[in-house]
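Shown here: the complex without one of its protein chains, the others still in place.
Read from first to last, the chains carry the letters A and B; within each, the first residue is number 1.
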Amino acid sequence: MKNYRKELWFHTKTRREFINITDQVQQAINESTIQEGLCLVCAMHISASCYINDDEPGLLHDYDKWLEKLAPHAPIGQYRHNDTGEDNADAHLKRQIMGREVVVAITKGQLDFGPWEQIFYGEFDGMRKKRVLIKIIGN
Amino acid sequence: MKNYRKELWFHTKTRREFINITDQVQQAINESTIQEGLCLVCAMHISASCYINDDEPGLLHDYDKWLEKLAPHAPIGQYRHNDTGEDNADAHLKRQIMGREVVVAITKGQLDFGPWEQIFYGEFDGMRKKRVLIKIIGN
Partner (left out) sequence: MKNYRKELWFHTKTRREFINITDQVQQAINESTIQEGLCLVCAMHISASCYINDDEPGLLHDYDKWLEKLAPHAPIGQYRHNDTGEDNADAHLKRQIMGREVVVAITKGQLDFGPWEQIFYGEFDGMRKKRVLIKIIGN
């Protein structure tokens, strides 16, 4: 069994942002030389997500609006977490809706995906350096 | 390390439907002859889910009603994704609540499950052919 590890770093310009990282994950799989296995892609920070869905700008807009409805940023005083001096409680909630991680299959050295699957990094408290971990195991 | 891959195909009669696929996943594990390992079960389409919960008709009704409350289908004009000509933006949102994938343990050749765990395919934009991927690695 082989294994491979890689980090991706992000520093978004806005608080919330969605970034398509599919090509970077495939690149890590290429580097690993693993042909058959599983690949974990996870946010290493607790106010961000890795998830799989469509790369369509309208949908990304809808996600942002919807998450803001389910877990509004303001007023920040509605969250006890923000009593610590933070203002990002909503980001910890939004991340639970979208998930921390995806586990993807590798077949013949490729992401084993349906036609529209794309891997996204979802940032909910950005404007600082944050990381995604890729860990691959297989043959 | 051995690996095994299988697809399951679905074509639901209604837009939204929950299908228990536990037996089909165990069948794939049997075919793999893997005794100890991990099994990924994921929707290959981005408006459907694989998730684990109870096979109880009342609960399936509750999920459907609850998801419709959190991410209503209509009016379709409320979602920018639907400006593309689609009417399934809500399905992309519902799938995020229920999740894309499950990773399950295999022990002694069996799904290593608690007493009520059942694997479901959750369809939120059906009435057409769609797939689930099963990928198994282990010994």
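The working rule: a residue touches a chain if its C-beta (ideal position, glycine included) is under 8 Å from a C-beta of that chain, and two chains touch if they have at least 3 such contacts.
Since the structure is predicted, the reported quantities are computational estimates derived from the model, not experimental observations.
Chemist: On subunit A, where is the contact patch with the chain that was removed from view?
Modeler: Looking at subunit A, the ones touching the missing chain are residues 1, 3, 5, 38, 40, 42-46, 70-71, 79-84, 89, 92-93, 95-97, 99-101, 103, 131, 133, 135, 137.
Chemist: In the full complex, which residues of subunit B touch the absent chain?
Modeler: Against the missing chain, subunit B presents residues 1, 36-38, 51-54, 56-59, 61-63, 66, 70, 97-99, 102-105, 107, 112-114, 116-117, 137-139.
Convention: only the chains that are shown with their structure count from here on.
Chemist: If I superpose subunit A onto subunit B using their CA atoms, what angle of rotation comes out, to the nearest 5 degrees?
Modeler: 120
Chemist: Report the inter-centroid distance (CA atoms only) between subunit A and subunit B in whole Å.
Modeler: 20
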